[in-house]
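Removed from the display is one protein chain of the complex; every other protein chain stays in position.
Letters are used for the chains, namely A and B, taken in the order the chains are written, and counting of residues starts over at 1 for each.
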Amino acid sequence: MAIRVAVLVVCCLLASVGAVSFLVAPGASDPDPAEFDRTVAMGLTLEEQRTLGERVVPRAQIAYSQYPYLVGYRGIGLAAAAVDDPLVSQQFGYPQVVYVETAPPDVSLDDSGFLVGEYTGEWIPAAEAVFVIDSAARIPSGPTPVAFNEEDRAAAFASTHGGEVVGWEERGRFEAPPSDGSDARDRIDAQHAAANETVDSAFELLDRPTGTVVGEDAPTLSAALENAEAGTVVRLPPGTYRGPVEIDRSVTLSGEDAVIVGDGNGTVVTVSADDVAISGVSIAGVGESLQPEDIPDEDRSDWDRQTEAAYGYSDAAITADGVDRLLVTGAAMDTPASGIILRDTQGAVVDGVRVNGTDEWRDGFMGVVTIRSPAVIQRSTFDGGRDGVYTHRSDGIVIRNNRFVDGRFGTHFMYTSDGLFSGNCASEQALSGITIMTSPAGNAIADNVITDTEQGISTSGSDSYIGGNVVVDTDQAIRTSARNSLYADNTVVGNAVGFRASSVFPTSVVVRNDVADNDRHVRATSGPLRVWSEGEEGNYWEGAEGLDRRYSPTDPVDGRLHRTEAARTLAAAPIVRGLRTLRGSVPGMRGESVIDAAPRDTPVHPDRLETARRIADGSADPGEVCAA
Amino acid sequence: MTDDPVLRFDGVSKSFGTVRALSEVSAAIPSGSVVAVIGPNGSGKTTLIRILVGDLAATSGAVSYEGPDADRPIGYLPQDPTFRPGFTAAETLSFYSSLVDGSGPEPLLDRVGLGAAADRNVEALSGGMRQLLGIAQATVGDPPLVVLDEPASGLDPNMSANVFETAAEMAGAGTTVLLSSHDMTLVEETADSVLVLARGTVPAAGTVEELRAAFDADSLRGVLNAVVEDTEQVAVVGGDR
Partner (left out) sequence: MSRLRGVGPIAWREISTVVRTRGYLLLSFGLLVVFLGVLRGGGGIRGGYVPTAVDLLLPLELLVPLVAVALGYRAFSGDNDDRSVLRTYPVSDRSLAVGVFAGRFVGLAAIVGTPLAVVGLAVSRIGGPSSSVFATHQGVDSPVLFVRFIALTICFGAAVLAMTMAASVLVRTGRATLAAALAVLVVVVAGGDLLALIGLTAGVIEDDLLGTALAVSPNAAYRGLVLESVVGVATDQGGTIDVPVAVAGLAGWTAVSLAVIAGLGRRTVSKIRSRFRIGFERLKDTVPR
């Protein structure tokens, strides 16, 4: 009898638990705000964060219903935009609670409009806060709303710095720059045009009258340079010339079959004047040192002093520091360290240059290093060495139509935003064709051909455009790790992994790509559901032609459709179909899930796909597609 | 043995579609007696019994229980009793017992001689033991009327005799026993009165002596044969009404 009673009691208990579950509100009350450093934070590039120094940025935190981490926003405008973004709710659920950090009571603005004060660490629900918009307050990415917990404080701020006091419900008026990679894409033509102007201007330096001929008018190159008149050409007849030399006046050094050989102990040609051009010469005898002997102790920002020292002061064929307008064209250099180092140089153009580095990348250094020098680097070939081009804080740099062979990274963007990497060919790199690090913003990687490397394109940061690239025969073609970016019109063929989705908080648009012949079209890490289609616009996936339903490249069955016909049979199984339908419609964290709601039946760029296929099977050479 | 009937049925008829199984059958079952229902196969014995215990609804007629009030007025052993497999004999009887707040299964089992098999699963019981279990079930709750449909079927002569003895004992103790059987000898020995059923009617009823006299037969078997002959002569043209 006792057992019957026990069973009865247990049944009643369970039944009441079941009934109560409908009365109780699920989950705890709204989550508390966290320390900002522990949120998944976004909103400024690393460089912008570092240059802030003592200044502050109005911050927000959002807890989404189907995303387990608190998301931090540097910039209230960015948070407001995210709250109303359907893409965000599709992937992360609805915003459960939004917190904003109130501005310090004694907040003021400096000359740039940045807020001066200390982070208060006081987080209040956005609905309870008051905001000042349209004031003079700014953050590196533009004007910003400022949050206060009391109306008087807000009003006081507005009267001093302008602007209007509003509540959270008027967040539609908050300033936030559109951040979806389209700016980067739409800027490309203008960037090319501006680069053309820079190049034209630099090439004017070749139209100079001949001043000195070495060997005739002067015994040595150094002597010629000492006596040369500004605005003339120092001509080098075929032969070998001893360096190192310094060009300290505005002359053009021009030669053919002329080799300048250094003493193997340092930089061969040092440029310290504006308006210098170096044309047609070859340079050898570069020193092997990768570290500086000493750095000039100027009042530069501290935070990147170490980085700059590590990368910007090796021995090089040509080094220019603090000059305006420099042209290096048609030159060739062999170097165990770097090829060309540009520091704080404006209007520099590297055109048609060939840099041969070391065979082992660990032994060598960079083809071109740009430190705060947004140069134009074009039509050049970088073979071996470590990185072909290494950029540091060179916003707006243009790297186009070059060829990168071997080495570690074809091009290495560090702390560089708004750059353009276009029309290049990269192959055989040990690590990747192009890599972007330190979360910059606004870079455009377009129309490149990358083959036979470990990683094709490795991105970072936000608001970038990765489009029109052909990536073939790599271990991992494109990492979609940049946020709020646009990955479109790429052709990804014959790789071990096509796309690697690894962002912790993915908000990029991935559409109109042609993906074929990869072992795995997509590899995704555990994270939120990623929807890789926009409305009716999806991608072309080999194996998904004629599917007429949503396609998931990470699904164990869908992901094999292009490799075995039998997968199609399994894919049609009722339970597989049913699971697929439900899973794709509910946001939330799950292992490995990428969904394309509108997969294409035909490729977006069939000719390019055909060529990529032929490159993959060896019957065509990458050079056929390469613009370089 | 008293004369108050325990059960009375009046004009009971039963049709299954167009087939008439029972026609206007009436009788009163006196209490404290053993009443046997006999008749050839297909005569409607089981149908009648099922109607009497309430397992089947009559097409017309009335059945009324007029015995003493009891939780379980009528106990019933169907022709082919079903026992839920996976339970022991004791558990099975306990279950039925619990429906009438009855006592433990041991006395019931002992009474029918199944004491030793109490903990054996019912599917492991022989046909005869199942029958005994069924009889035990029919007596659960001490119903004033116990109805047994062919209680001796499948039992060897000894056990059959036992069953009928038990029935007589029960009658002696005041329980009315209504049973059907093909074993004329045992019926002859034990039954206080007999209902003869043939082709859905009761052409003859009474004590054994009365019947033997009425049909000029030496034995109950002879009575039965005579009744059957008569009935067949009457039922010349379809005879369904």
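Going forward, a contact is a pair of C-beta atoms (placed from the backbone, for glycine too) under 8 Å apart; a residue touches a chain by one contact, two chains touch by 3 or more.
All values reported here derive from a predicted model rather than from experimental measurement.
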Checking the contacts here: which visible chains does the omitted one touch? A, B
Using the document's definition of touch, tell me which of A:A34, A:L206 or A:A620 contacts the absent chain. A:A34
Which listed residue, A:P68, A:G167 or A:G623, touches the chain dropped from view? A:P68
Residue among B:V100, B:A118 or B:A214 that touches the chain left out of view: B:V100
Need a quick check: the contact residues on subunit B for the chain that isn't drawn. 50, 53-55, 71-78, 81-87, 95-96, 98-100, 137, 141, 143
If you put the missing chain back, which residues of subunit A would it touch? 4, 7, 11, 14, 17-19, 21-22, 24-28, 31, 34-35, 38-40, 63-70, 89, 93-94, 96, 504, 526, 556, 575, 578-579, 582-583, 586-593
